[in-house]
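Structure, as structure tokens:
Removed from the display is one protein chain of the complex; every other protein chain stays in position.
Each chain carries a letter (A and B) given by its place in the written order, and its residues are counted from 1.
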Amino acid sequence: MDPLAAIRDTFFQECEEQLAELESGLLAMEAGDTDSETINAVFRAVHSIKGGAGAFSLDALVRFAHVFETALDEMRSGRLAPSQDALKVMLRASDVLADHVRAARDDGAVDEAHTAALAEELKALGPDGGADADEGSEDDWGDFEFKPMSVDAPDEPAPMVGGGWRVAFKPRADLYAKANETALLLRELGRLGAIEVECDASALPSLADIDPEAAYLAWTVTLTSDADETSVREVFEFVDGDCELEITGLQTDVGGGAGPDAGDAPEQVPGGDLDISALLARAQAAADSRPSSPAEAIPEPVPAEPVAAAPAIASAPVATATAAEPASPDGQGQPRKSEAGATIRVDLERVDRLIDLVGELVINQAMLSQRVMEAGFARASGVAMGLDELEQLTREIQDSVMAIRAQPVKSVFQRMPRLVREVGAMTGKPVRLVTEGEGTEVDKTVIERLADPLTHMIRNAIDHGLESPEKRAAAGKAAEGVVRLSAAHRSGRIVIEVADDGGGINRERVKSIAVERGLIAADAPLSDEEIDNLIFMPGFSTASEVSDISGRGVGMDVVKRSIQALGGRIAISSRPGKGSTFTMSLPLTLAVLDGMVVSVAGQTLVAPITAIVESLQPKASDVHSLGGHSRVIMIRDTYIPLIDVGMALNYRATPMDATQGVALLIEGEGGARAALLVDAIQGQRQVVIKSLEANYRQVPGVAAATILGDGRVALILDIDTIVAVSRGADSVRAEKRLAAAG
Amino acid sequence: MSMTVLTVDDSRTMREMLRLALADAGFKVLQAEDGVHGLEVLTQGDRPDVIVTDINMPRMDGFGFIEEVRSDPHYRGVPILVLTTESDAEKKNRARMAGATGWIVKPFNPVKLVDAIRRVAA
Partner (left out) sequence: MTQINPNNAAGALRELISFRIGAQEFCVDIMAVREIRGWTAATALPQSPSFVRGVINLRGAVLPIVDLAARLGFEGSETTERSVIIVAQIGEQVVGLLVDAVSDILTVTDDVIQPTPDVASDTAKTFVRGLLAIDGRMISLIGLERVLPDLDLEAA
């Protein structure tokens, strides 16, 4: 990849991190944390985005970031109080900044009117109350383009302005303290043209009086060059203020330009081959030979005084400046980086490759165990015990490797505050989002696929869950509604809850809608819980409820399906007047699955345990034929469709005797129940999920494959599809009939 | 022998840009993510010929970093260039007070960057 394109990718990745940092910092400030480190982090986030954007000439982004940064700088320096109002503006500005970043990344457009309006609001926060941000600094962003190019390009000399310059230069001690060097300045001057250098050592005191940190020498340089004064001054740019500097133009008598003070005819030094050491050695000699010097002159290098260090400059430039003092390689007293937060960034592909390999290791280990058992080794034999240890280790490796892919849910949680702000504004409901357990970790893929359902549920919670401020007031509640988003680990799964403190589910209404839409029989006896769960039924939410906020025809059934696609479950609990809570329970990883291994018509299949409610041995009296191959089974006074898995997958042509098999009671899509008839249950085990699509394609009724201990491939059932296909498209009505029949 | 340059910047983007520009110019590049890390790299790695540092950084900012380097007898002679995002006179002055040798305005032009490094390095 083109290195610049790669850096551009890095930039946009980093922007996302900075935007997240920015938002969480602003939210922390809104919650009262106005610690200077928080403000600094917020400032730095915008500052970094601006810096990178400048390098890529993303002008619109730079302009907005600059205005934002200016306002944050006011807050950072204490000139602008972090009031709720100011922070609200900044939070909205962070949203606009995010839009700009994404527009820059995707070559998209931004809402310019919106940007301009917020820029004005930001400026209005400043001390001048809306005076334009300093234009001067905008100029800094003019023509920067990052183009790696040859660095050997010679400086084009400026047009001839005169014969040259006389530069009188007297360093102060500060100049050396900042690691600037007279020798280097002279070298730079030498690049502009031919120079003649004189050193005035008259200020040099006697050895006893020399202050190693002081500067005593003054220099007069005669530069024969076409360079203009600006170029000459530029040489001294970094030492401005740390030296006395006088630059005067010379007559155009090229080559002769000795200054008025020049006594001896100074040697002319060609610019290209300036020998600084020689020059400084001469200066040294001049100092030595001064009549006022003590007889022994200066015998040893003087620490920190560049003249003394001169002979060594060419080879070891800086070390000599401190040669007189002992080095402290142990870096005593320096703060140490704490080890705790040390992280490395690893390409995801490498992690996935590792996970694949560990998956193979698990399979191999299982195969080995099986063969050892088949070979007739006793359980207590050394081989079998060694294998047990290997199994233990393999599991630990697998857990550790899975943990690499685990990430805190923070990355998806932190997208929600913006959503809450926007939906709150659109619905006119003041709402506060409270998040808990952001650090709870789960597989990266699970996190990525959580964003959509969570977004939808939070929209729903605000749009449908929370009452209007008036209703809340009437109910004696605070005007501001609260939506709580939390995550926690519970028995090997992650549990995520979305709770609102709204009015709770209106069960009368839900029931009447369900009846109206033909989802349930009018007289179906339903518990409160069953009524609440009706909202997950396909067809429950219809176009009449579609609002801009809750999306177009996306109902809770879609949310439920996407959670189930992740091997998860979702449930709702609601208390009238107090609010509703949606609880999702998800596996920590998508790479393995807890499965029930079953036999069907000579094949070994795996059913995801999450879908199975219970298993039972059908009694002949409970199984009834509904005509054709359709059968139902009575479980606790309810008729439930009995699906012959062997038939559904075309493994056999005639139905098996139900009493010879085992029925797995499952809960599928939309809370629909069914019983899967299999020949026998072999056991439960964790299986590594393998894609069928990688080398083949999707197979209806099959979710994925896995490899069992005998090395053979077993298919993992896609229960929802099997149920849907077996019942046909008219399943809803069938259930209604069943409900009526029951 | 190629020169070694230590860059200290909290932005990954900036670090990659600096590395690209400096490596292209034939420098050996050491990198650190903030002042504290910069001091660590100083004590662990090769002694750099020049240090290029950002100002705004977490944990220890550029000013603090420069002061620390200047207060260490072993490193105080190392030229330090600061990267400033704006030609802000106040920041430049503070950096110089702390002991910065020179400065580069971000976004930097790689030629100017390398030029500035050559200017302050022997």
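One rule holds for everything that comes next: a residue touches a chain if its C-beta (ideal position, glycine included) is under 8 Å from a C-beta of that chain, and two chains touch if they have at least 3 such contacts.
Treat the numbers as computed from the prediction; the structure is a model and nothing was measured.
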Not-displayed chain touches, in the whole complex, chains A
Among A:Asp356, A:Glu422, A:Glu438 or A:Glu667, single out the residue that touches the unshown chain.
A:Asp356
Among the options A:Ser202, A:Ser512 or A:Ser691, which residue touches the chain absent from this view?
A:Ser691
Touch with the omitted chain, as defined above, among A:Leu387, A:Ile707 or A:Ala724:
A:Ile707
Just the residue numbers, please: which parts of chain A touch the chain that's not shown?
356-357, 359-360, 363, 603-604, 649-651, 690-692, 694-697, 699-702, 705, 707, 711-715
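Criterion: only the chains that are shown with their structure count from here on.
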Which residues, counting only chain B, touch chain A once they are in their complex?
10-14, 16-17, 20-21, 24-25, 36-37, 39-40, 42-43, 49, 56-60, 68, 70, 72-74, 76-80, 85-88, 96, 99-103, 105-111, 114-115, 118-122
In the complex formed with chain B, which residues of chain A make contact?
3-4, 6-7, 10-11, 13-14, 37, 40-41, 43-44, 47-48, 50-52, 54-55, 137, 140-141, 144-149, 151, 153, 177-181, 183-184, 188, 235, 237-238, 241-242, 313-314, 317-319, 321-322, 325-331, 334-337
